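Every protein chain of the complex appears in place save one, which is left out.
This part shows subunit A:
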């Protein structure tokens, strides 16, 4: 059995990080994740959001290779999570479903506000890898925790990418609305001029804010 842990600080508030977490896939960093479905979701009587998701991953290995090592072409993982908005805690627990008879990977992620700076978010990750019934179990476990560590780095890059994407969407929308407002203002002025040409109007126009 091998345990891997990591801690990372995002320079964004908890709400921003949690919103991005739900929009994490697809992204250019975790290209192996090919499918994601919500299998179950509910809000309990304490106001905590429970979700159960199914993730599909494909590692791009040729068929002969996957058959040789007895691995499926598409692997599945089951993720359970809880979002407690009142206490600002988001915990996710993931376990692989395929390849289970050879290796089991249990991963826990928890996102919470930084205790000293509420504009930042702390991510704690833990993974437990158990390989049974194979010689070189320890070696296999080390290889898998190395892989988990690399993927964790990709996962964090993915989160930053999604957060940027959401911010750009908001800026584009704001620019679009501003442009539409200016157009409407110009049209309204033209219409006013055509209806009341003898009326003097001020040359300065006020900026409309939306």
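Definition applied: a contact is a pair of C-beta atoms (placed from the backbone, for glycine too) under 8 Å apart; a residue touches a chain by one contact, two chains touch by 3 or more; residues count from 1.
Everything that follows uses one rule, which is that contacts and distances are computed from a predicted model.
One chain of the complex is hidden; its UniProt record names it "TP53-regulated inhibitor of apoptosis 1", one of "beta-aspartyl-peptidase", "Translation initiation factor eIF2B subunit gamma", "GATB amidotransferase" or "TP53-regulated inhibitor of apoptosis 1".
Only one of the listed residues, A:23, A:139 or A:190, touches the absent chain: A:23.
Take subunit A: the residues that touch the chain left off the picture are 1-4, 15, 18-19, 22-23, 25-26, 33-43, 47, 49-50, 52, 54, 56, 76, 78, 80, 82-83, 85-86, 91, 93, 95, 97, 106, 108, 126, 128.
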